[in-house]
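Questions regarding the structure given below will be posed in turn.
Here the complex is missing one protein chain, while the rest keep their positions.
Right, chain A next:
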């Protein structure tokens, strides 16, 4: 086995394990993963972040409209950009199209039950959670002769989101609070995460709060004494990402 393949072995999913796909990709004699007599090292073996791929999409156009409207209520525009203006919808869509959305490293075996509030995430994989929840919410509005979510007033959108967050909205196929919590968490990730993943456009969210990003040496400023510091942020993808 080539050492540069090793990153992928670490997160080989249950699916790959069970299907035997790994055996095709990584067939190797036992001794290949034996280390003896020194530190294994070879040049250029670092594993950089996977850059955002704008062509990786999971959401349908209607679902994207829903997510756009919802995340812009969670983080609306003011002097600083809204969630969607900073790329949060692109971030979420890209995440749902990949390993995260599929739940590759999560335990996704049944039986699925709702569980107690203390028992954590009990929904299907995140991509399916989004699909089921959005469909259920839209169907619920239609059944109540309400306008579609994206047509609701901002106040009504907030009321609906708040009800989901409080666990007061029963959805037919999945858990409303789990959906809200997941959407909120993903929104924070897209808004405040490194722009290399598709959100936080131009590092605007970092500028808004004064977070300098992927800097790694603050020794000259340890003794700041409570005075604000002012750094230009940087990304793990470099200063000019996006």
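Here is the rule we use: a residue touches a chain if its C-beta (ideal position, glycine included) is under 8 Å from a C-beta of that chain, and two chains touch if they have at least 3 such contacts; residues count from 1.
Going forward, contacts and distances are computed from a predicted model.
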The chain not rendered here carries, per UniProt and among "RNA polymerase sigma factor", "ATP-binding cassette subfamily C protein CydD", "Predicted branched-subunit amino acid permease" or "Gluconate dehydrogenase", the name "Gluconate dehydrogenase"
Tell me which of A:67, A:89, A:134 or A:161 is the one touching the absent chain.
A:161
For the chain left out of this view, which of A:56, A:152 or A:208 touches it?
A:208
Using the touch rule from the top, list residues of chain A that touch the missing partner.
3, 6-7, 9-15, 17-18, 20, 22-23, 26-28, 30, 33-41, 45-49, 73-76, 78, 80, 99-100, 103-109, 111, 113, 115-122, 158, 161-162, 165, 184-185, 188-189, 192-194, 196-197, 205-206, 208-219, 221-229, 236
